Structure formats: structure tokens, C-alpha cells
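One chain of protein is taken out of this complex; the other chains stay put.
A and B are the chain letters, set down in written order, and residue numbers restart from 1 in every chain.
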Amino acid sequence: MSVTTRNSLLDRVWEPFRQQPGSRRALLLMAPLMVFEFFVFIAPFLMLLRISLSKQVRGLPYEAGTFTFEAYSEVLSSEFFHGLITYSFKLGIIATLLTVVLATFYAYAIWRSEGLTRTMLLFSVVLPLLTTLVIKTYAWVPLLAPRGTVNELLMAIGVLQSPIQLVPNTTGVIVGQVYIVFPYATLAVYSVLSTLDWEIVEAARDLGASRPRSFFEVVLPQAMPGVAVATVVSFAWSVGAYAAPGLLGAGSDRTFAIEVETQMLVGFNWPVATALSAIMLVLMFVSVVILYTALNSVGGDVSHGA
Amino acid sequence: MSKIELENLSKSFGDLQAVDDVSVSIRDGELLCLLGPSGCGKSTTMRMISGLETPTSGRVSIGGEDVTDKSAYERTTSMVFQNWALFPYKSVLENVAFGLKMRGEGKQERREHAREMLTRVHMDGYEDHNPTELSGGQKQRVALARSLAVDPDVLLLDEPLSNLDKRLREEMEIELKEIHEEFEKTFVHVTHNQDEAFTLADRIGIMNEGNLVQVGEPSEVYHNPKNRFIEEFLGDTNFVSGEVSAVDGDGAVVETDFGATIEFPLAADEDLSQGTTVTVSLRPEFMSLDAASATDGGQKTAARADGNGSNTVVGTIDTVLYRGSTIRYFVETNGESMFVERSVTEEGELDEGDAVQVSWPAEEILVFRPDGTRVET
Partner (left out) sequence: MALERESVENALFKAGYGTIFAFMLVPLVIVIATSFSPSGNLDFPPAGFSLKWYSAFFDNIDWLRAFDNSLVIGAGTTVIATFLGTTAAFGLEARRDRWTQLLVPVVIMPLLIPPVILGVTLLVYFNEMGLRSSYVSIILAHTLWATPLVFFVMQSIFQRFDWELRDAGMDLGANPIRVFVHVVLPNVKSGIFVSALLAFIISLQEFVMALFLSSYGTRTIPVLAWTTLRQSLTPIVSVVSTFLILISLVGILLAALATNLDFIAKRL
């Protein structure tokens, strides 16, 4: 295409925008995404709420046009669902704690390193991040199996006499889940750390802070926004864990997400599946807000405690 | 006692020799300025004194105690960073109190102490501000207060004034000098600005490519530079190259490339052989400029030694530059250009195109061998 024909084409594209003032044009540019988010994100959630308020029927996903709180009361009153929800939150809390501590440490290591080491460390989180969830969980099967690499290794160095059960087991679920969210958490902390000036750590050490102390005194308070994001992401995904408990867990490692999937695709009980989803969303939202406020006020406390 | 001894201190980063066998003894209570071009190893030397960098070889001792194996937080030094390195999430007061907190001083005590320090640097009233809200000069003061608060034996300042504008820098120079006198501590101050070094320093150490080339009092370094690098680094001068044409008992003559002859006395034990190529430095502030005498024939350039041992060359003024309190004249002599500086108050107005006679006292001439070393005069 020659420059002139391309330009005339561009001018034709421009024509409809021409009469619009500048800020309106900016809105027009944002419009496609806004429309998309409305129709593919917001509207579906409204639909979800509507269906969670429908009546359950045999043979069909739900009965259209009905309105009842049946599904909600079923979920809220059943011991079985309480167990699922508690398990999901426990898994979420343990996995998040482990992830955030390790990820903060690793992000700090990446920040401190330079050259090839830094590239390698970054690579070690970016590659798993861009690898499918299926592989990330599946990879632990040969590692953690009773005759798998980890057991063999521990037995060879004499830590264990006989293999221990790691998969399918809660241990396996936690390892797998930490592995899944770790890259995201690390990068969240790292992107905040990378805006900091290394000199402040030197200044702290020069003023008499030991290395661990200088980390807790000047690095951590500033990394807090990143740590908060890492916590929220790890928590939300771990509470909603599906793949790790599904593949690495025993029958008792049943999260709400697995139940939702079963109700949805196997049981064809859409009102219960959607009600459970909605309840979990609300519970998670509330806990995330509490977590986030708490974390930010911890950051604040540190900075006011001279 | 807080005298600092550096013995054969070296640091290399891979193949790069950042600091190369530096030995110096910094006296108690002295303000030493490390001066040198960018990348010559000043910061690295300072960081080895502070303990932030471990030397590849050599030793550091402070107050008679060998501290080479001590880390930064155990040394009695304190550093003021070029970018100040103030903790952004802490208030000004918390910044200043930080070192005291690390020492386990009580909350009340350290706050009080920090307040005092802030008053000392004229930053009282800013206790609760965030460092990011401060101007460069204010950040500078806070950083200084933070370092002084821990009552260090040695204060290390790494180009603390380089991010300030000229007026503020000059103000802070005076203030630093006052603080140095008041606190009676050993200061090591890094800069690549020679005015700053000459204003502040008790002694100046000049570094080049990892070496400490010369250490001495400002006037010593200024009048008696050890080699050509220092002469070139310290200020604007006219370098003239030529060949030694005659040497006798107490003097030598250089035939310059632009046709003039320069005569200068020679120290007794100096052996300079005839035919050596040398570089002569003619400092603009020692040269005098007069309207050429009519008998000299205007354009014809000649340099001759008159009876007083003062060397002279004739030329034409090419450009006149007004530089505040001084005027700089560029004089064209036989195709070469040299410049001379005069105070604005000096008698006799000179203009572009005027024929002039430039002369200089023989004892102010500095002569360097091809390898850069000084010829003693």
C-alpha cells in the first residue's frame, strides 16, 4: 500500500471523529473496552445472581422465571457446605502465608542481584507464570509420589526410613498451590521494590542497623503496597483453588471450587453452584477488604513508630 | 582519637581496578577533601572507609583500631549520601532518630536528641514533614542531621552538594565548615568541584584512575602540583609545548612550538637534558597584559627574556570575555591562542584587535616531562 492511499484511508477513518472535541475522542477510544467489560464481565455477574435465585429442578439446569432463596438457604444451612467453605479458607490462609513470606524474600533477592543472576531469577518466576495451571500441578505428581523424587531423595540421605504420603494429601495441595501463586506474588513485591533506591538500605546499615534489621526497618515498610497486592492475589486464588486440590488432594481436600464444578457440570444444579459462587465472592471480598486495610495499617504503624 | 589510616587499600570489580593501592593518613579532626574526575574511585574509597564495601586488599583503621573486618553498622563512621538516601516512609524526625533507635536509645530520649540536631541544621519546625516534601537544600540538612545524630567519629560526605544549585551550594559550604569546626570530627568529603574543595578542605587528596596522586594543603596542591594531571584538573591554564634548547647551572630555556622562548630557573638536583620535549603551564592569573610598545613593530612576534627574568610574548587580542569579577582575554600569538585573566578593577582598557604584550614571572612557570612528572624549578 502506498503512503498516499494509506493516508487517504486513514483520513477516511478519521472523518467520523472529526467533529468531536478532544476529550470525547479519548472516550471513544476507551469505549470498546468499556462495552466489552460491561457485556462480558458485569452483565454475566448479574445473570449469575439471577440464576442463583432460581428454583432447582431435576433434568434441567434450573427452572427459568422462578424466584426463590432456596439455593442460598441450602448452602448456608448445610454442614457439608460449611465444611467446604472452611477448608477453602484454611487452605487460602496457609498457602497465602507461605507464599507471601517466601515471595517477599525472593523478590528481595531479585532486587539485590544484578546482571545474569537477576535475569535468571526473574526467568525462574516468569516461565512458571506463563505455564498452564495443569502442568504446574501435574509436575508435582512424579516429584511427590510415594516412589517419587522427593521421597527417594529423603530416603537416600537417611531422613526417612519409608516413603511418606505427600500425594494425594493436603501437603501436596499446599505445595502445589504455593507453586501456582508464587510467581504472581513475587512479581507484585518485586515491582514495588524496584522503585526503591538501594542507597536507603546502605544508609540504614551505616547508621547501625544489621542486615535483617535494615530489611525490616526500611525495606519492608516501603514494600508494603506490593506485599498487600501479593497477599490479596494469593489469598483470592488459593481460596478459589481448583487444580491443586483436584489433582494433588485426597477426597477430603475438597474446596468449594471443586464442588462448584461438580454441581455445575456433573450435577446440573445451577442454582446451588451459582449461589455458592456468590456467597464465596461476598465472603472473599469482605476478607480481602479486611486483610488489605490491616496490611496497610501495619505499614502505617511501622512508619509512625520512630 | 579518630584518625583514619588507609594502608595499601585496593578494590577491584572484576577486571576493573577501581581503587589502586591507596595509602593515606587522615588526621584527627581534619577535613579532607577527595577530589578527582568522575569514576576515579572516590566513592569506592569512601565506601571502604564506611564499611559498605569490602577492600580487595589493604587495611583501614579508625582511631588506631583496625576495622577492616568490621561491617558498616559496627563502625563509628556515618555517611551522607549524594542523593541523601532519606527514608521516604518516615518523617523527618524519624529519619534523624533512626540511628539512635538502632542503638536502642529510648523513644523519648532519641526524639529529643533528634530535635536538637534538627535545630542545629536550622530544620526545626519540619519534624513531621515527609522527606519527599522537602527541597534539595532541606533534604541535605536533614541527611546531615541524621548522620550527626549518631555522634560518629568520622563523617563521610559523598558529593553531598552536587545536587544543589550554585548559590545554595556556596551557602552549604560555609555551613558545613561551621559544623566541622563546632563538632570537631574528622570529615572526609568527596567532590569533583575544585572550588568546593578549596573552600572547605584542610587538606586535599587528588585521585586519578584509582590512585591517590597527591595529598596536601590547598595552597600546596595549588602552587606545587605534583604532575601534569593535577595541573590540568585544578583549573584552566595555558599548556605550551616545546623543546629544551639550553640548560646551564641554575636555569633552562625552552624553545616553544609557536616560536617564543621561555626561560625558567632549575632546582639544583634536577637533571633536565637538552632536547627533551616538555609541556609548560602558563597560568592565566599570573600573566600580565600590557598594550604593546609602539617600537615593537606591531605584528612581529618575539619573545625575549628581559633583565628581570620575566618572559614576554607579543600578540593581538582575539576575544574578550567578561566573567563577573575577572575579564579573560584570548591573545593570538603566531597562530597559537593563549588566554590571560585580569581583574575588572585593573587599569588600562583593552579591546579586541589591540596589539598587546603578554609576560609572566619565571618563578611561576610549571614544567612537565612527557610522562607528566614535574620538573623541579
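The working rule: contacts are C-beta pairs under 8 Å (C-beta built on N, C-alpha and C of every residue); 3 or more make two chains touch, one makes a residue touch a chain.
Just so we're clear, the structure is a prediction, and the values are computed from it rather than from any experiment.
**Q** Check the options A:L53, A:A236 or A:L291 and report the residue that touches the missing chain.
**A** Counting the whole complex, the residue in contact with the absent chain is A:A236.
**Q** Out of A:V57, A:A109 or A:L196, which is the one that touches the chain we can't see?
**A** Reading the full complex, the residue touching the unseen chain is A:A109.
**Q** Contacts of chain A with the missing chain: which residues?
**A** Touch set of chain A with respect to the missing chain: 6-7, 10-11, 13-14, 17-18, 22-23, 25-30, 32-34, 36-37, 40-45, 47-48, 51, 61, 102, 105-106, 109, 118-136, 138-143, 145, 148-149, 179, 182-184, 187, 190-191, 194, 211-212, 232-233, 236-237, 239-243, 246-247, 257, 260-261, 264-265, 270, 273-274, 277, 280-281, 284.
What we mean here is this: only the chains that are shown with their structure count from here on.
**Q** In the complex formed with chain A, which residues of chain B make contact?
**A** Going by the criterion above, the answer is residues 50-52, 71-73, 77-79, 81, 83, 85-91, 93-94, 97-99, 101-103, 107, 110-111, 114, 146-147, 150.
**Q** So in the complex, which bits of chain A are touching chain B?
**A** By the definition above, chain A touches chain B via 197, 199-200, 202-210, 213-214, 217-218, 221-222, 299, 302-304, 306.
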